[in-house]
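Heads up, one of the protein chains got dropped from this complex, but the rest are sitting where they should.
Moving on, here comes subunit A:
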Amino acid sequence: MLPGCDYNHWLIVMEFPKDPAPTREQMIDTYLNTLATVLGSMEEAKKNMYAFSTTTYTGFQCTVSEETSEKFKGLPGVLWVLPDSYIDVKNKDYGGDKYINGEIIPCKYPTYQPKQRRDSKYVSKRYERRRDGPPPEGRRPRQEATQSESASG
């Protein structure tokens, strides 16, 4: 199993309409409401949602048991119910913007901006950014890739 994966931390990915696209606040409300539906109260929801994102992905992360996680399936707007794991293993960080009982701390770990890389043999097609919203914080400079790519791609 991936580090951080204990089947008590879950990533719930949700789908939102594009037109009109909801604001960040509205998305956060939807996350909390969805979690509250499963857990029974908004109070519990606020306690158990530990992270979320509205940019890199549209979803939230919460602590529920494996049995409870099944209840998300089929709820409106829920796309995926997946076991969460560390995005930053050294710091035991699950990633996303942190949510601590109403307080929001933006994500520090950089996530990758898809770019068109024409001479990379690894990537043959364009990526596309599909979500609107503020860009993720910071961009880690790409490791010097050209040397390795040309010989071992």
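Everything that follows uses one rule, which is that a contact is a pair of C-beta atoms (placed from the backbone, for glycine too) under 8 Å apart; a residue touches a chain by one contact, two chains touch by 3 or more; residues count from 1.
Here is the rule we use: contacts and distances are computed from a predicted model.
Peer 1: Missing chain, UniProt name, options "Centromere protein I", "Elongator complex protein 5", "Mitochondrial import inner membrane translocase subunit TIM14" or "DYW domain-containing protein": which is it?
Peer 2: In UniProt, the chain that is not shown appears as "DYW domain-containing protein".
Peer 1: Any idea which of A:T37, A:T63 or A:T111 touches the chain not displayed?
Peer 2: A:T111
Peer 1: Determine and list the subunit A residues touching the chain excluded from the picture.
Peer 2: 1-3, 5-7, 11, 13, 56-57, 59, 66-67, 70, 79-80, 82-90, 94-96, 111-114, 118-120, 122-130, 136, 140, 142-143, 145, 147-148, 150-152
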